[in-house]
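Here's the structure, in C-alpha cells; my notes come after.
One protein chain omitted, others in place.
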Amino acid sequence: MSVRRKGPRATMVRILTYGILVAVALVVIFPFVVAVSTSVKRNTDIFTYPPSLIPKKATTVPASDVGLTGENLPVYTLPGFDGSFALVDDDTPLAEFTALDDPTRVVVLAADQGDKTGDTTNIDGEEEDIFAIVVDGETILAYRSRLTVGGLFQSLDNAALQVPSLVNSAVAKQEFGPRFENFSEVVTEKKIGRSLTNTLLVTIIVVLGQILTSILGGYAFARIDFTGRSALFMLYLGSVMIPFVVLIIPLFQLMLQLNWRDNLVALIVPFTFTAYGTFLMRQFFVGVPKEIEEAALLDGASRWRILWQVMVPLARPAIATLATFGFLYAWNSFFWPLVIINSGNPDSFVLSLSLSTLGGRSSTDTNLVFAGAVIAMTPPIAVFLFAQRYFVENSASSGLK
Amino acid sequence: MSAVSFTGVTKSYKDGPKAVDDLTLNIADGEFMVLVGPSGCGKSTALRMIAGLEEISGGTLQIGDTVVNDIPPGDRDIAMVFQNYALYPHMTVRENIGFALTVARVSKDEIKRRTDEAAELLGLTEYVDRLPKALSGGQRQRVAMGRAIVRSPQVFLMDEPLSNLDAKLRVQMRSEIIELQARLGTTMVYVTHDQVEAMTMGHRVAVMRKGLLQQVAPPQELYLRPANLFVAAFIGSPAMNLLPARIDSVNGRITATFAEHTITIDQAAIDKYSKVPDYVGRDVVIGIRPEHFAMAEDTSDPAQTIEIKSVVSESMGSEVHVHATVDVPPVALDGQPVNEDADANASTTKIIARVEGFHIVRMGQIVRLAIKTAHVHFFDATTGAPLRDDDERTA
Partner (left out) sequence: MAGFTRLAPGQHRLGIEPGLRLVSLWHVIGALAALISVGLANRDGNDELPVAIGLFVKVFSLGAFVANIAAVIGVHRVIRRARSVSLAVNYLVFVVAAAATLHQLGFFTAIGSFGEGFNKAFVPFLFIVVGLVWVLIAGQLLSVRPTAAGPQGLRKAGWGLVAVASVWFVIKTEPSGAISTGLDRLFRPLTLAVLAVTICSAAACKFMWARRIARHFGTTAGEEAALSGLAFLSPNLIGFTFFFAGPLLFSLVVSFFDWKTTGTGRDFVGLDNYVRALSLDFSSADNGNAGTEVLKSGYQVLMHLDWFGQHWVVGARDVEFWTAMRNIFIFLILAVPAAVLPALGLSSILASKLRGMRVFRAIYFVPSVAGVIGVAIIWGQLFQSTVGWINYLIKRFAEIMPFLEPPAEGHPWLSSDSTALLAMVVVFAWMSFGFNTVLYLAGHQSIPKELYEAAEIDGASTWQIFRRITVPQLRNTTFYVLVTTSILALQLFDIVWILSTPEPGGPDNATTTPVLALYEEAFQSNSQGYASALAWILFLVIFGFTFFQFRQQRDEATSGGVS
C-alpha cells in the first residue's frame, strides 16, 4: 500500500498512521489502566477530584526518626513552613491568639505559651487577659481568643523545630501506595474466591466437553459418509442462527424439571455441545489429506484409533482455537447464570454473577469491586494473549462471536 | 504372498460412467504387475479396490483364495504406497514404519527389530528418529515403502509413488523398487501413467482406458504386438506414427497410400497382419514406429521411400528426431485423437522419424525417408482392432 512509499511525504503519512494507531490503542488501554489503578486504591482515594491514576497512601515516618517510640507517624506540610513535619502528638492543647492591634492576625501556639502581661481588654463584653507572644522574633500583644486541642508537629529537617498547629490546617503528605489487600479482601470477604473456583470448574468441564463432542462430531461430518449426513449438517449450521434468548425460557423450564436450578451443573451440561465447535473441527478434518487416513486404515487401525492417534494429533491448532473460544465464552457468560443461579446462594455463583452483584447499584466498596473485576478479567485476557495466534487467525472464518 | 484376481469387477457411481468396467485380470503370486493408462482410465480405482478403499459395485475380487469384496482394508493384509506418501506427520520415521505393527499389538521388541530391519534395507537407519518434515522427498518415499514392507504383506500396492520426485531420483528409485520386489518376492501392483515406468518395471503391464482393460502382456509384447490402436499409440516414446491410409494391391504387392505418398508393404508385415489383403481398396490406419524410418540411401527401394519436408529436427546425440507433417487428418478414436497432443480438427498429422545421429537435417529441408515396411502395423479404421487373426486380448 501507499504507506510503503518513500520520501518526506511518506514519512509524514507514516507518522500520522502511527499517531492514529497509538491514539486508538490509548483509548483501548486507558479504561484497563483505570481499572487496575482503582483496584489497588483506598476507597477514599477513588472519590477525589481530580481523578488520578496513582493509588496513594498517607506518608509516614518511623517514630524513631523523631526520637520517639511507637507506631509510624503521619507526615504533613505546614503552611508557612518549609519541609515536612511528623505529627508527634495529636492531642496537644492549643491556644489561638488574636493580635490587639490587628484582629485579623490570628496565631496558634501551644496553650502554655505567651506571658500574661496582667492587663485585660474588653472584647465583645468579655474581660480577656492580654498576653505578650513572640511571633517571628517580634513581640506582640494579643488576647487568647480560643483554647482548643491540636497537633504538635515535629520538623523532620530540624530537630529543634516543633510547631503546634491545628491538624486540619496542615496538609497530609501522600505518596504512591497501592493497597493490595483489596484483592485478598474481595477473595475472602466478598466470596470472590469461591466464584473464581466455580467459574474455573465450569469453564474447564465445558471446554473439555466441547472439545470431545466437537472432535467426534466434526470427524463424523468430515470423514464418514453416512446417509443423512448433509441434511444433519445443514441443521447444525442453521442452529447457529438461533439467538440464545429464544432458548432461555425452555432451558430454564428444563433445568427446573431436572432439579438443576441453582446448581453449577446447569452451567455445564447444556453447554458441552456446540454446533460451532463441531463445524470448526469438521472444517479442519476435511482439510487433512485423505490418504493419511487411508494409510492408517490399511495399517489396520479402526476409525476410533485413526481419530485419536492420527487425526487429533494433527488437529492441535484447531483444538487450541476451539478451546480458546470455549474458554472465553464460558468464562464470560452472564445472562444464563443470571437466570438459573437466582436463589442468591453465593456458593453457586460464578464470577460474572458475583461481580454484577458486588458492583451493583448499591455498591459501596468500589475498590473491592474493581479488584474483583481485575481478577475476573485477567484470565481471559491472559488466555487470549497466549492463544492469540489461533484466535485471531480463526475468528475471521468462525462466523461466531 | 498371494495372487490377486479380478473377475468381472465393476465400479460404478450413481451418476457418471463406470470407473472400472467388467475387469478380469489375474495377477500371479510374486508378479510385478503395472497398471498403466492416461488419467481417468480407472487404474487407480482398480488399485484402491484391491486395497478396499473403494467399494466394489459388481464382480468378485480375490486375494489368495479369499473373496475380499466385503473385507475391510485393515483385514486384507495388503500395504500401499501413496503418491503423496501419506506419512503421519506427527510420528517419527520409526513410529511411521511401526504403526501397523503397533496396531496389530506386536510386542515392542519385535516392532523395534522389524522397523530397524526395514530402515536398514532402505538406508534410513540414521533418520529413524526424525519427523517426516525433516526428510527429503526421496527419503519420505523410502519411509512410505518401509511402512509397506515392514508388515510383510501379501500384496504391495503402489499408486504413482515416483511422480512427486525429480527426474533423476525417479530413475534411481525405479531400479530400487524393482530390486526390492525381486528380493522380497511379494506380489506387486503398481499404478502409473508413465509408460516408461510401466515398460521398465513390470513383469507384465495392463493397459487401461476409460475403465476398460485394453491389453495385458509383458512389456515387449505390448510394444511389438499392440492389441489395438490405443495401446499402439500409448506405448512407445516417441509414440508410434499413426496415419490413415488406403490399402491397394498393385501387381500382387500390397501398397498403402496416405496423402501424396504411396509405399509398398513388405510381405513380412502382411504375414503378421494376415487380414490386410481383405482390406484392399479400403481405408485403414497404419502405424510406423519412429525407429522404423531411416535416411534413404542410394540403394533404398524407391517404393518404400517418401520425400517429405522437415519441420523441426531435434538432435539427441545418438539419434536425430525429424518432425514432419503429412496432409491427412490425425487418427481419432471415439472422436478424440489418439495422440494426446494432436489437435482433433487439424488437417495434418505430425510424424516423427528417428534417424541416426550423424545426419544433419535443417529446418525446411526436404528429406527422403526409407520405411522399414516389414514393421508396419495395421488397424481397422473404425474399431481400432489390429488386422490380425490371432487376437490375443487375453488377460
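The letters A and B name the chains in turn, as written, and every chain counts its residues from 1.
Assume a residue touches a chain if its C-beta (ideal position, glycine included) is under 8 Å from a C-beta of that chain, and two chains touch if they have at least 3 such contacts.
Keep in mind that what you see is a predicted model, and the values were worked out from it rather than measured.
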item: Touch partners, limited to displayed chains, of the chain removed from view; value: A, B
item: Residue, one of A:V207, A:I268 or A:A296, that touches the chain absent here; value: A:I268
item: In chain B, positions touching the absent partner; value: 55, 66, 70, 72, 74-77, 90, 92, 104-106, 129-131, 154
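Following the convention adopted for this analysis, only the chains that are shown with their structure count from here on.
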item: Chain B residues touching chain A - in the complex, by the definition given at the top; value: 51-53, 72-76, 78-80, 82-84, 86-90, 99-100, 103-104, 147, 151
item: Complex contacts: residues of chain A adjacent to chain B; value: 289, 291-292, 294-302, 305, 310, 313-314
